[in-house]
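One protein chain omitted, others in place.
As written, the chain order gives the labels A and B, with residue 1 at the start of each chain.
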Amino acid sequence: MRIGVFVCHCGTNIGGMVDSHQVAEAAKQFPHVVYATDYLYTCSEPGQLQIQTAIKEQSLDGVVVAACSPRMHENTFRRTIERAGLNRYMFDMANIREHCSWIGEDKEANTRKATELVRMAVAKVANHAHLHSSLFDVNKRVLVLGGGVAGMQAALDCADGGLDVILVEKKTSVGGRMAQLDKTFPTVDCSICILGPKMVDVAQHDKIKLYTYAEIDEIKGYVGNYTAKIRKKAPYVDWTKCTGCGLCMEKCPSKQSFDYHNEGIAVTTAINIPFPQAIPKKAKIDPAYCRQFTKGKCGVCAKVCPVKAINYEMEDEIVTEEVGAIIVATGYGLLDIGELGEYGAGRYPDVITGIQYERMLNASGPTQGHVQRPSDGEEPKRVVFISCAGSRDASLGRPYCSNFCCMYIAKQAILTKDHVPGVEVYVFYIDIRSPGKGYEEFTRRAQEEYGVQYIRGRVSRVFPQGKRMMVKGVDTLLGAQMEIEADLVVLGTAATAAPGAQELAEKLRISYDGYGFYMESHPKLRPVETNTSGVFLAGACQGPKDIPASVGQGSAAASKVLALFSKDQLASDPQIALVNERRCIGCFKCQDTCPFGAIEERELRDGQKVAHVIETVCQGCGLCTSTCPPGAIQLQQCTDNQIIAEVEALCQAWKQRS
Amino acid sequence: MPGMEAKELRVVGFLCNWCSYGGADTAGVSRFKQPTDLRIIRVPCSGRVDPLFVVKAFMEGADGVLVSGCHPRDCHYAEGNFYARRRLEVLKRFLPFMGIDPGRFAYTWVSASEGARWQHVVTDFTAQVHALGSRRTFGEGGAGNAGTR
Partner (left out) sequence: MPVLADIKEAITRELEGLALVIGWGQGYDPVHAVPFFCRSSADIDRLIWNPLCVHNLVSYLPKLKGKKVGILCKGCDSRSIVQLLQEKLIKREEIVIIGIPCRGVVDMNKIQALINGKEVIDCSFTDKTITIKTSEGKQEASLDDVLAAKCLVCQYPTPIIFDHLAGAAFSAQRPAAAVDAEVKEIEGLDIPARLAHWERELDRCIRCYACRNACPLCVCRDHCAADARDPHWFSQRTGVNEKVMWQIMHALHLAGRCTDCGECERACPMNIPIQRIRRKINKEIKELFAYEAGVNPADTPPLYTFKVEEPTIKESEW
């Protein structure tokens, strides 16, 4: 073979800690290498042109680029060599940046390491084969998981783009977190007033099929051809009949049910419609509180329902939907405030969370928008906000910033001033984070126009003092201990991964970080893609983010799906397993272990049965290759011989060392 | 070739593309300093790692071999690391029987977000191999006819 080696300096990123020129010089001695050079930025246009020129002038039939991680630029350089007429798979990268220059402190050792990595890559390319994609059909339907603002935006954009959309929401109504909010920062718009029309659009769009009170049981398949099993949970109300009249709620005798929409600061009925603007506006029975379920008798709702929609015998239903892509917009959860013992959260009724306070401020909330102490219903004269309650706290395993608390605390502080004349408002903060458009001005307004007292410092303890709560903290700017008596304490509780996020990730085969937030494909350049082709992210499931960012990601994910579906057929990845039929002994151990069912039996003309890989189903994991005793099934681009060649090349280098 | 640093040993790692290779990238991006001994071979999945690759590396003179994949339940290919775990555990228990020190082979799980964990794994494993020193392999010096190598 005639292999060319191109060693990148990446400015000083590599060049500072690896002698790239020396690596290129050493590479000239390796078997198959006919050309080697180094360049300041190989990925730049002149850098890529240099490769293309060398391919032509040196008649190269294989290329190795020693630069950054192949996870970064493998595709870039594959396209480069393809443009020069080479098969794009006659290429490999040696990662001499992330795995070498950035982590090793000894330039000489780094240079040696880089040289050896190049030697391995060359040995691998020498064993590469030309691979060619084939085409397969795409099912142009998209599944959106989560009916919050991000999911709805994604669903609407996809539907407006002409795609059939399946929207699955866990709760009985779409709307998500935003439907719980009273106002939005920094414009102090009424949240449900701007969200409501979107919710109606989702419900009425003829391209959107809505499953609320539903969850994903199973996802199978691959980009272009996923099959989802959706569990429609039993609401014990026949929604084809329910008109949302609310009579059942009026008559339900079980009035002490946990009110999820109001975050538990109020109670509701066992059969309920969560909020007036709910879409679809359908009732659901909470069997944990319903007397028919807990005591075995009641039946009031069944008696009063004018359309006879109540069905206590209802069971979950599983529906199957075939789609080509999935947008995950499952949102975030909130820290269980029981973890914040020092603030007395969960123990003292007058210490509440921001989202609970949001419900209290809301005109359709349990207090009709009146600010009241939960303990005695009195209007507070002094309200204290504590930001970073559970976030930016490594001791609680949550060193990250929850992104939107500073802003909603400013908003709630302003609203408090509006709702309660003469109220004093204090905010304990670590830093005020207001980097959005109009955000800084908004937090300044809270302080300057509304007279909200911002105290830089942490609260160490909150405890009851008579009827009031004593907030004990430190003002780090004054360097003084602070004690403030408050009537109401509101916590800017940490945003967490949504409950069940990890289980869903496992079903989708996407990654999540240490906190349970989903991992994007690249933090800067592929923020809504995942590493599983055809699965996209939108909104706070990827990390805490505010409404405009979530909406933006919803649209971004939708545009990714629309781009994906702009072709009728997709090119399959040829890096899949291939059976050498002459060597297959027909033991079918590959079939037993393949996680995707990608292996079928094929009968040869002499009657012998051999394994055959179904191209579109194979995902290229290579489990079959390491299972096959004779090595008859080989994962293309990662064959036994390629890995053995890498090991042997490394061994040659080791021998030359000593 | 640059000058030899006698201290550096022969360590090879087989890393799955989706989690551990990404984790090693994350460690690099974060500039988490690591020993320079390790050479990484990228495979799609820890399930792709034939235990014989590990054996081959030892036969070719490796002082240490590390395999790292996605955490169980978080495999990009759903099940690959479950198979890997069984195979590699059997291998781990078997290699010492053949005269390869138990400290020279390890398998673990590192996700793409765990750059710090990767640094920790590489640093610890390399130190562990260094504690054992350079390995004498079959036919090197001791008894037996080394054959024509």
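As a working rule, a residue touches a chain if its C-beta (ideal position, glycine included) is under 8 Å from a C-beta of that chain, and two chains touch if they have at least 3 such contacts.
Note that the coordinates shown come from a computational prediction; the quantities given were computed from them, not determined experimentally.
Contact with the undisplayed chain is limited, among A:N225, A:N362, A:T593 or A:Q637, to A:T593. In the full complex, chain B contacts the hidden chain through residues 51-52, 55-56, 59-60, 72-73, 79, 82-83, 85-87, 89-91, 93-94, 96-101, 106-109, 117, 120-121, 124, 136-139, 142-149.
Against the chain not shown here, chain A presents residues 580, 583-585, 587-589, 592-593, 627, 629-632, 634, 639-641, 644.
By our rule, only the chains that are shown with their structure count from here on.
In this assembly, the C-alpha centroid of chain A lies 31 Å from the C-alpha centroid of chain B.
Against chain B, in their complex, chain A makes its touches with residues 19, 22, 26, 69-72, 95, 97-100, 102-106, 108-113, 115-117, 120, 502, 505-506, 509, 511-514, 519, 531-532, 575, 593, 595-596, 619-623, 625-627, 635, 638, 640, 643-644, 646-648, 650-651, 654-658. Chain contact summary for the complex, chain B toward chain A: residues 1-5, 8, 10, 12, 17-19, 21-22, 24-25, 27-29, 31-36, 39-45, 47-51, 53, 56-57, 60-62, 70, 73-80, 83, 87, 111-114, 119.
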